[in-house]
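Every protein chain except one is present and positioned as in the full complex.
And then subunit A:
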């Protein structure tokens, strides 16, 4: 499946881009994270949560094809 991935805040400094679309076989969020960790080797040093279709998800959540976002610690207000 094609998954659009958005990078926010300091994650952009690791990926060098704000978004991209990747072709993955499916599986869980952790499978996608494995792909991203091998693509961006500084990513494992960063603290972030993952959202799928704009809801926070766990590593065990099944990928649905909806947009994924990597969200570093929030700093609103």
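Please note the rule applied: a residue touches a chain if its C-beta (ideal position, glycine included) is under 8 Å from a C-beta of that chain, and two chains touch if they have at least 3 such contacts; residues count from 1.
Basically, contacts and distances are computed from a predicted model.
In the listed set "Molybdopterin synthase catalytic subunit", "Sugar ABC transporter ATP-binding protein", "Chemotaxis protein CheA" or "Spore germination protein KB", the entry agreeing with the UniProt name of the missing subunit chain is "Molybdopterin synthase catalytic subunit". Residues of subunit A that touch the chain left out of view are 6, 8-10, 51, 54-55, 69, 71-77.
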